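Heads up: the structure comes next, in structure tokens.
The complex appears here without one of its protein chains, the remainder shown in place.
First chain written, first letter: the chains are A, B and C, and each begins at residue 1.
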Amino acid sequence: MNAELPMNASASSLVQVPALAPRTALARRFMDVRARSAALASPLSAEDQCVQSMPDASPTKWHLAHTTWFFESMVLEAFVPDYRVVDPQFGFLFNSYYESLGPRHPRPQRGLLTRPALSEVQAYRKAVDAAVLAFIEDADDATFAETESAITLGLHHEQQHQELMLTDVLHLLSLNPTQPLYRTQAPMAPAAPLALDWLAFEGGRVAVGHGRSDFAFDNETPRHDVLLRPYALANRPVTNAEYLAFIHDGGYRDPRWWLSDGWAAVQANGWEAPAYWSLRNDGQPRQFSLHGPGGLDPHAPVAPLSLFEAAAYAAWAGARLPTEFEWEAAVSQALSESRCSLERRSPERLVPTAPTAGPGLRGLGEVWEWTRSAYDPYPGFRPFEGPASEYNGKFMVGQVVLRGGSCASPPGHVRATYRNFFPPGARWQFSGLRLARDL
Amino acid sequence: MNAELPMNASASSLVQVPALAPRTALARRFMDVRARSAALASPLSAEDQCVQSMPDASPTKWHLAHTTWFFESMVLEAFVPDYRVVDPQFGFLFNSYYESLGPRHPRPQRGLLTRPALSEVQAYRKAVDAAVLAFIEDADDATFAETESAITLGLHHEQQHQELMLTDVLHLLSLNPTQPLYRTQAPMAPAAPLALDWLAFEGGRVAVGHGRSDFAFDNETPRHDVLLRPYALANRPVTNAEYLAFIHDGGYRDPRWWLSDGWAAVQANGWEAPAYWSLRNDGQPRQFSLHGPGGLDPHAPVAPLSLFEAAAYAAWAGARLPTEFEWEAAVSQALSESRCSLERRSPERLVPTAPTAGPGLRGLGEVWEWTRSAYDPYPGFRPFEGPASEYNGKFMVGQVVLRGGSCASPPGHVRATYRNFFPPGARWQFSGLRLARDL
Amino acid sequence: MNAELPMNASASSLVQVPALAPRTALARRFMDVRARSAALASPLSAEDQCVQSMPDASPTKWHLAHTTWFFESMVLEAFVPDYRVVDPQFGFLFNSYYESLGPRHPRPQRGLLTRPALSEVQAYRKAVDAAVLAFIEDADDATFAETESAITLGLHHEQQHQELMLTDVLHLLSLNPTQPLYRTQAPMAPAAPLALDWLAFEGGRVAVGHGRSDFAFDNETPRHDVLLRPYALANRPVTNAEYLAFIHDGGYRDPRWWLSDGWAAVQANGWEAPAYWSLRNDGQPRQFSLHGPGGLDPHAPVAPLSLFEAAAYAAWAGARLPTEFEWEAAVSQALSESRCSLERRSPERLVPTAPTAGPGLRGLGEVWEWTRSAYDPYPGFRPFEGPASEYNGKFMVGQVVLRGGSCASPPGHVRATYRNFFPPGARWQFSGLRLARDL
Partner (left out) sequence: MNAELPMNASASSLVQVPALAPRTALARRFMDVRARSAALASPLSAEDQCVQSMPDASPTKWHLAHTTWFFESMVLEAFVPDYRVVDPQFGFLFNSYYESLGPRHPRPQRGLLTRPALSEVQAYRKAVDAAVLAFIEDADDATFAETESAITLGLHHEQQHQELMLTDVLHLLSLNPTQPLYRTQAPMAPAAPLALDWLAFEGGRVAVGHGRSDFAFDNETPRHDVLLRPYALANRPVTNAEYLAFIHDGGYRDPRWWLSDGWAAVQANGWEAPAYWSLRNDGQPRQFSLHGPGGLDPHAPVAPLSLFEAAAYAAWAGARLPTEFEWEAAVSQALSESRCSLERRSPERLVPTAPTAGPGLRGLGEVWEWTRSAYDPYPGFRPFEGPASEYNGKFMVGQVVLRGGSCASPPGHVRATYRNFFPPGARWQFSGLRLARDL
């Protein structure tokens, strides 16, 4: 990615659009988000963008096309009279999982799509971009009012895929014996170690979930009260150095610390360290990242971990993972008191960065933080209406909630009520942990 | 099983031991529970008791030996000085998953253990029974006080395995083309249909979990308050006839009703109906049961269903599954008002039985009722101490809670706070559902 | 197996029936072979006889029933008017692979058949035995003439299954941590080492295949001429001591010696030694056998080996495997000159036995000898007629020929033209090798 790319500019415009008329603001946001996807793809060759490295990951080209198909099917086809799709086959090829929108190409075969070529997908993006922008400008007021939420959903959807583009391509590059990098890393002065400190929260009856009028995914709603016991959260995520001590203490060989399925995963997969780590003979780890192979900042948050590893570390450390509501209550309170920030310290770096000293919750936004909460529906949960009803609800079993945001998340994308979720064995996202304990 | 077997006698003695001295009461309970396991095995040949029909199931002989090993290792070896184990190999062969108690035979190979012979396992049971009873009688007061909870845990553990003995052998027999039965079914007059009715509960702040001094598993504790919205529960479980309507409406071919993983399971496994069902050409189902092949009572609760099927039916019916706390709050309240019973109507039948008319929650104890709650730890959860710490906690991911009890549950075993759990795709237990909805 | 069992008596009667009338001779042979199967099963419990330890193996009970079904379907049903089968389900349960005789129970599920009970299978055997013997006595001459070959085929078929009964149960017992034995081993004085010697054969145009009027399987025919170059065969099979040298030389870690598929099998299965071997810390092997765990006679033939291991050893030793025709020509010539015997030295032992000194080809009949010949049809090959046409021909791809006989083969069963065959990775038969080289 070129240094001059306005990644943060686009991101900040996403969250600060105070004075513009709604249509102008939406059009600008649309252009910003769409441009950022193209910018993220730009360091990659057509070959890099075509290959699928595992069934859970998707090719960059597929992400670029799928996010475009989302606008085409949910906005243009749904609301523009006489709209002619760019290519009738794209609905089949680039539908991810929307059963209501027809049959689709099997997920594990996304990497076989050498055609349409990358250049055709880029042309597809251009055509849909033009049509959406024309629609935003030309739609009558009633139609615009009806579609604004679909367009906004499409933008948040694309931002989610922007994060996956980075984590999926990291997985692909990590399997290449030549160890290619995605882009070079800007130099940065190392941070001083930040000692582990416990911040106390009194719990009680607290409100969680999204209740404001701005955008949120359906899975964050409805806002409702929960009861919490008094608890404490660590002031920062677990670091590489701390996790290395767990490894050196034999953590990966001692079933006491592990959930039963976690211990089975350790043995079946031969896990000995976080994903992309290699342990040298001297016991010092190296980790492959989007900046290529390299050493590890001992004070940076550890990632990627599966939920199994996060829970095992917490057990070894004599602590536990927070529930998603403990996390949300603490962060919401700290945000309201200006004692934390969801945005990271170094947005241009594509590795987790060590937090600097300071009060409150530090290091948010560096790694997704595993919680000890299964991904269940909130009381009174209602899915989005229409095809988007399949967006979140149908995945609410067998997955675990992560909170926060990561070094790969688009700036401005996440919020205190945001619920990310993955199966407990997934470990190709930038996922780490923050310790909790009872008071 | 012979008609003269005192199954219910033994069971009722389990819950009514008012006037006996503690040691005498415990000894009697021990003998009752142990005798019931042997009685359950008695209709089966040595061959029947040896074979393992799938990795999730275990042979009857293994259940008989494993429950015995539990007493030997957790009571006799732990508390009896100079105790000599019956066979040093049994610890390896019959440990289920207790990592702290040493290595163990792989679960999928339990069916290869043609040796020790069934007769040896029966002798093992006799030897351990005698040693435990002697210990109960002879231990000094301090030791007895220390071990009473371990013996009680062993009895509840054995009752859990009694249910598995029945469901596992049903799975085995169902795969036999000769369709053998476990025992004949006592005739029973069919019940009149009981119309679906909705019982309202106001929710609010309610206490859940076990808080009394009698026995409970660690996963039921600590008792704590939760907040519930107003809700309604169906007065009885979903019936075979209702579920058949879902099938005839194309329920198994319509992805709208299914969780994403559920739809994948339907397609991967070719599911078209509940487990052990066969749909005849006239659309009428038959079901293989422990009483052999036969027709279905249309008004009896449907089972076995996976969580996926239960949730799909609920979605099709315009309702939902209750959370485990909605279920517990409703049942606790009804129990306190004597408006429900956890014991079944026909304890000697090994198929779910249609509920009779009456007020309150009907049909409890016929089928385990899937809830919409993942199996997460309660706030402040602390596992049992010692080797039993591995009993429950380490399974708290990827599983879903069921409540109630089934036609295969030992009488007196379950309670309103009891948390059963299985993966969402499991469908060899007697698992069904009761509908819920918001108010 | 009881010492008084007339195993060899029955066997020798099989090959020496000179003076009896054809019907009497056949009836006696029938009784002998059938009795031997029951005798082989007699040391095993009903549990032992029920379980299937891998898809390639079958339970003893299944072997007992399948060989009986073979007579019932190929003789009684085919030739006895109004014959009523013992149980209509048995055709489905105990058909192995005869598509022309209808659908059948899936092979990997043979171990689920706890019913019919062993006692029912034993009764099935008795009923069919009686019916066949009555048929032999009562059939009119034309019918008897027509059926004699089917009965004879059934006897040879049952003898093949007798060998599988032993090798399959060895596999089952080997997986039991208690290491049970099938029967105790009679003591025997160890043989003096027999040095490796090369016997030269001139090759040329030689006739191979079965051409006499007595029984042979279809795959041994027609007799035909082949051209052989001059070659040499080792005077005896490769021994345990020789094979151990290959192991100690790193044979299992050096891809040079291995066929490509063989090297893949070594790595996928973690092979480090022949089947059932364990290498102790001092480098000395032990081997589990039908006589239980024990040491190895260094001078006895090594087994069980896969073809891959046999070929790798031969390459390491600077030699090769013989073709099946080199083997047959050499053995036929030696037999005609009385310089070898296909019968083993110690028929009552169920492990390969070291050959004693002497001229000619030694150690025949101890282990099946892998050849370097794929199992292809002979020129002009015609399968048996009728249902037995599926006996051999349809397996003629992907398999490799073994010649000779093993310590588990019924006495008198094999001959110089006999073609045994298994996939190259199979290693649960008593399969070893004899070296060959060009002259």
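One rule holds in what follows: a residue touches a chain if its C-beta (ideal position, glycine included) is under 8 Å from a C-beta of that chain, and two chains touch if they have at least 3 such contacts.
Treat the numbers as computed from the prediction; the structure is a model and nothing was measured.
S.K.: Thinking of the complex as a whole, which visible chains are touched by the chain that is not shown?
M.R.: The chain that is not shown touches these displayed chains: A, C.
S.K.: Quick one: which of C:F135, C:W258, C:F288 or C:F422 touches the chain that's been left out?
M.R.: Checking each option in C:F135, C:W258, C:F288 or C:F422, the one touching the absent chain turns out to be C:W258.
S.K.: Considering the complete complex, identify which of A:T24, A:S42, A:S100 or A:N176 is in touch with the unshown chain.
M.R.: Final answer for the missing-chain contact: A:N176.
S.K.: Of the residues listed, C:R110, C:H171, C:R349 or C:R372, which one is in contact with the missing chain?
M.R.: Answering carefully, the residue with contact to the hidden chain is C:R372.
S.K.: Of A:S45, A:T184 or A:T356, which residue touches the hidden chain?
M.R.: A:S45
S.K.: Provide the residue numbers of subunit A that touch the chain removed from this figure.
M.R.: Within subunit A, the residues touching the omitted chain are 45-48, 50-51, 53, 89, 92-93, 105, 109, 111-118, 172, 175-178, 180.
S.K.: Which parts of subunit C are in contact with the chain that was left out?
M.R.: Listed in rising order, the touching residues are 97, 99-100, 205, 224-229, 255-256, 258-263, 307-308, 311, 323, 372-377, 379-380, 394-398, 400, 423-424, 438.
By our rule, only the chains that are shown with their structure count from here on.
S.K.: When you take the mean of every protein CA atom shown, which chain's own CA mean is nearest to it?
M.R.: Located nearest the centre of all protein C-alpha atoms is chain B.
S.K.: So how far apart, in whole Å, are subunit A and subunit C when each is placed at the average of its C-alpha atoms?
M.R.: Distance between chain centres: 61 Å.
S.K.: Counting in whole Å, what is the centre-to-centre distance of subunit A and subunit B, each centre being its mean C-alpha position?
M.R.: 39
S.K.: Please report how many Å separate the Cα centroid of subunit B from that of subunit C, as a whole number.
M.R.: Going by mean C-alpha positions, subunit B sits 48 Å from subunit C.
S.K.: What are the residues of subunit C that contact at least two other chains?
M.R.: Residues of subunit C never touch two or more of the other chains.
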